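One protein chain omitted, others in place.
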Amino acid sequence: MRERVAEETYWLELTAPEIAAQAAPGQFVMVGFGASAWGIPFLPRPNSVAAVRGEHIGLLIRVYGAGSRRLTALKPGEEALVLGPLGTHFELNGARRILCVAGGVGLAPFLLLPAWPPLVSCGAEVRLLYGERQAAAVFDPGKLREISGLEAEIWTEDGSLGSHGRVTDGVDLNGVDLVLTCGPTPMLKAVRALAVEAGVACQLAVEEHMACGVGTCIGCAIETVDPETGEAGYSLVCSDGPVFPAERLRW
Amino acid sequence: MRERVAEETYWLELTAPEIAAQAAPGQFVMVGFGASAWGIPFLPRPNSVAAVRGEHIGLLIRVYGAGSRRLTALKPGEEALVLGPLGTHFELNGARRILCVAGGVGLAPFLLLPAWPPLVSCGAEVRLLYGERQAAAVFDPGKLREISGLEAEIWTEDGSLGSHGRVTDGVDLNGVDLVLTCGPTPMLKAVRALAVEAGVACQLAVEEHMACGVGTCIGCAIETVDPETGEAGYSLVCSDGPVFPAERLRW
Amino acid sequence: MVDLSIQVFGVDFQNPVLLASGTCGYGEEYADIIPVDELGGIVTKAVTPEPRAGNPPTRVSETPGGMINAIGLANVGLARFRREKLPWLRDNLSKARVLVNVAGWSVNDFVKVVAGLDDADGFLGYEVNVSCPNVEGGTMFGTDELSLAQLVRALRAITERPLVVKLTPNVADIGVFADICEENGADGLSTINTFPGMVIDIEARRPVIGNVTGGISGPAIRPMGVFATWKVASRVKLPVIGIGGICNARDAMEYMLAGASLVQIGTAMFVDPYTAPETIKGLHDICERQGVAQLSELVGALEA
Partner (left out) sequence: MVDLSIQVFGVDFQNPVLLASGTCGYGEEYADIIPVDELGGIVTKAVTPEPRAGNPPTRVSETPGGMINAIGLANVGLARFRREKLPWLRDNLSKARVLVNVAGWSVNDFVKVVAGLDDADGFLGYEVNVSCPNVEGGTMFGTDELSLAQLVRALRAITERPLVVKLTPNVADIGVFADICEENGADGLSTINTFPGMVIDIEARRPVIGNVTGGISGPAIRPMGVFATWKVASRVKLPVIGIGGICNARDAMEYMLAGASLVQIGTAMFVDPYTAPETIKGLHDICERQGVAQLSELVGALEA
């Protein structure tokens, strides 16, 4: 299934029973088309698992370059190679009030959150802030509710829908004991700074170019620091991440 | 329009008004998908113009490798790059009784013959021999008649349809004053040998790997001889051919 | 309005997009298909002292993201080029610039061609092909430092026209060869020619290409071409012509940012002859979007 859900943004459902049975919010899949079909895209592309419905997984994809264009052109019945679920996921760590901050298609992992058994069983309260540049790019709130059960507080930079401003303007950490965030790096940095300042635990789902997705190519390195020793080094986004606690990132 | 007409063989119609207005039997088009889409196929592929219907041209394509697979997967509304009509065509030279010998998709150029104005106006008689390995590969005779108005004498190597044997077994040059042939090289050589022996004029539509189709890459060379001076050299299949008189080929 | 023109070799090119040698014949072949005189220029098929029939078929085939070719420098030879091809170029191209690609197997071969053309009309200068991998000894000048120096000196001595040397990527350090050209009087460098390659028909157990091996071109080699261009342009003061896998304006821009003053499009022209005119239009559009008034400002503007 493929559906246009906003400007240049598509909702894709793929049949992948094993992945559907295991995926947790923040984890991703590598989606590609095989090595013998060396056209565009050649390498598979990482995409967050945004929903699980029976044997299907849902992906929220914005057309950016060649890979996302090909993925969103997938036709019903067509096959793709899907490897996953990969990487780390958000950890609730007993939190009671969770603030999720999403920028653009960084919304994807949060859509999976309400149905995730650990969240269901702990019953924590989830508030979701979701920012886009303008109204046309906003994932339809009805569809969002239908897929995830979430009610997003929408921010647009030009004020054309929801609140006017950057999504970070909406961040209020009062009473919050865990911040989860995913989106463009500048936004992640801003959210992280707010959380660190307020002393609230924060986990970030970050992005880096990938080849293998499983830790063999050592390609998706990101600068990190060992919170205990303070030692600087690199971690792999695909296998040490993509979700990192704020204190691990050397930003 | 795309239609399966035999095992792994497709009839494709493309909208190409300028080519449709000019194409003559034996001429070809280069069909490709653009340089920025450097997937498979990258280079365009030569294909004989097999029909002209108003603004459309018809191609008869057998799936062989990556290029023909992609071409025959073209969907209605999808765009391809078509350059043509290119190359030389068959020449009637006042012939009255013409024998056409086709092997496999070498059938393509002959489908265009009956509707070709020079043939219509000269009223020459056309007999078509058409060979395939087995029945499953044979272009549906009804469809063949519908497209071209031709009644083919079918030969299959295993005798599963029409006469049993190689198409060259059916060649009878009695009263024939021009032989036109297109198909696999061994068949072309056999037909050429029969015509030369019988002293009947013969033109062959040959194949060679191509890049440009218009004479710039000098890639589609074939060994030829100057019939007057006897000098050996190379000619270009795309611009000196694809149709060559038998005496030009150094075979 | 964006200004795409650029001053190279002391003359003005209306835009930086040329057609690469061996992929546009002698210009005439494309005359009915695209407006050749609107291009920055063309580089002719290689000209050798005598006519050459070329290699046995098959000469071209597709490879992943590109193609292999072993044409074998098939060309009409110096005399017919001057008699039959140059006049067309002279009469039909008034704005597009023409470089004559020159090939040979000895310094004397190259000297013969340059000496035989230098007083003729219809072209700007020479592109010296020291890098064709398809003929015996064909890489000699491009991979041997002393021979290359000698060749460039010999040609410099007999012509005042722009003398561009086309380098092969098939060396450990292309910068060394760029230096040699600069020191011996070349006016510019073209990077890159094809990579040696081979494709095998696993059913016939034979090479697909009649000549056994051939040169690889097309998008597959673009990152190598951009690298070579950047390396050479960072090293010498001569203008560099960027070549290899250019399919559109974005690709051309990569080469210009890496230091190319001009670019050439080869293989992509086979895929679509409109590639060159559309690249010119695309460069215009990118500059407009990025707020660049003068394309030439972007030459070597890479921050690295």
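Note that the chains are named A, B and C in the order they appear, and that numbering of residues resets to 1 at the start of each chain.
Please note the rule applied: a residue touches a chain if its C-beta (ideal position, glycine included) is under 8 Å from a C-beta of that chain, and two chains touch if they have at least 3 such contacts.
Computed from a predicted model, the values in this text were never measured in an experiment.
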item	value
Chains in view touching the one left out	A, C
Per the touch definition above, residue among C:72, C:122 or C:245 touching the missing chain	C:245
Contact with the hidden chain (one of A:1, A:21 or A:81)	A:81
Contact with the hidden chain (one of C:79, C:158 or C:301)	C:301
Touching the absent chain when the full complex is considered, from C:57, C:162, C:188 or C:207	C:207
Chain not shown, touching residues in chain A	32-36, 38, 41-44, 66-67, 81, 83, 208-223, 233-234
Interface residues of chain C (partner: the chain not displayed)	63-66, 68, 139, 143, 170-173, 195-200, 202-203, 205-207, 212-213, 216, 218-224, 226-227, 230, 245, 250, 253-254, 257-258, 286, 290, 298, 301-304
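Definition applied: only the chains that are shown with their structure count from here on.
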item	value
Most remote chain, CA-based centroid, reference being chain C	A
Chain A-chain C separation of Cα centroids, rounded to whole Å	46
Where chain A and chain B are represented by their mean Cα positions, the distance between them in whole Å	54
Whole-Å gap separating chain B and chain C, where each centre is the average of the chain's CA atoms	35
Contacts with two or more other chains, residues of chain B listed in rising order	38
For chain C, residues that touch 2 or more chains besides their own	64-65
